[in-house]
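Data block below; observations after.
Now for chain A:
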Amino acid sequence: MISINDLHAGYGALSVLFGVSLHVAEGQTLALIGSNGAGKTTTFSVLTGFVKPRSGNVTLNGSVISGLAPTDIVSMGLAMVPEGRRLFPSLTVEENLMIGAHCDRKGPWDLKRVYSVFPALEPLRKRPSSSLSGGQQQLVAIGRALMSNPNVLLCDELSLGLSPAAVDIVYSAIARLRAEGMTLIIVEQDISRALASSDTFACMRHGGIPLSGPSAGADRAQISSAYFGMD
Partner candidate 1 sequence: MEVLINGAFIGALYGLYGLGLALTLGLMRQINLAHGDFIVFSAYLTLQGSLLLGVHPLMVLPVVAVVMFVVGFVLQRLVIERTLGRGEMPPILVTFGLSIILQNVMLELFSADTRNLNPGPLGAASIEIAGLSLGVLPLLTLAVSFAIFWATSAVFGSTKFGRAIRATSDSDQTAQLMGINTSRIFAVAMGLTLAISAIAAGFYGMRGNFDPSTGPERMLFAFEAVILGGVGSIWGTLAGGILLGLSQAAGSLINPSYGPLVGHLVFLVVLLALPGGLMSLRRRQ
Partner candidate 2 sequence: MRLPSINRSFIVLAVIVLFLILVPILGSRSTVNLVAEMAAVLAIALMWNLLAGFGGMVFMGFQVFVGIGGYAVFMAANGFQVLPFPFILLSAALCALTALAIMPILSRLQGAQFAIASWVISEVVRLTVFQTSVLGGGGGISLTAMRSVPRELRMYGTYGSAALVLIVALVVCVFLMRSRVGLALRAIRDNATAAEAMGIDLRRTQRLVMMIAAAVAGAGGGAYYMLALQIGPGTAFSMNWMAITLFVVILGGIGTLEGPIVGVVVYFLLRETLSDLGSVYFILLGLMAILVTLLFPKGAWGGLRQLIGQDLLPIRRNPSESKG
């Protein structure tokens, strides 16, 4: 479904990614783990079109999307739940969701479906999004991304700044999306949770991928040494 091939990228004089290659098959979930500054968000920024790759490419359903404008990438079926949620504070909950559908991609997701999957949001629909709790905001951010009917959904640090109970709610929503066959890439600091909510994992370090494999039965010692670079 989505392939990242030998990606090199950075900001100005700073190089961040040095040959990242990943592949996610349809209906699968990839967990991208790695310490702070490893380049996870930068990888997402290349996928969404905000950072242009220096070499390498990204294909979605066989067509190259790297180098396209962010708007075009959304309409080709890639959506992201950004780090820190980034809801629009001057829009209501429902307006935030509707903004997600701005590019009018056809598909199963509409307001009704989002409310049925996240029933907690329906009573809040007229509220300003800034008045919600962190967990509720995260659900809105996920719903907003789903409204564009993506083929692939990227989630950056869903649990950041949330209470443990809220994290559970958010990840049960992710489990539900997986059960429905959505293709996902999730970035998560909590390694156990990341492995439990994914089919495959990739561990990122200094802009490369020293270790990857199936999440079930992954060797935690091996992951730790790849994560902290104790090789």
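The working rule: a residue touches a chain if its C-beta (ideal position, glycine included) is under 8 Å from a C-beta of that chain, and two chains touch if they have at least 3 such contacts; residues count from 1.
With respect to how the candidates were assembled, all candidates are chains of the complex that A comes from, given by their letters.
Only a predicted model underlies this, so the values are computations on that prediction, with no experimental measurement involved.
Enquirer: Looking at this complex, which candidate touches chain A: 1 or 2?
Expert: It is 1 that touches chain A.
Enquirer: Taking the complex as given, what residues does chain A use to touch candidate 1?
Expert: Residues of chain A touching candidate 1: 48, 50, 69-71, 74-75, 80, 82, 86, 88-91, 95, 98-100, 102-103, 144, 148.
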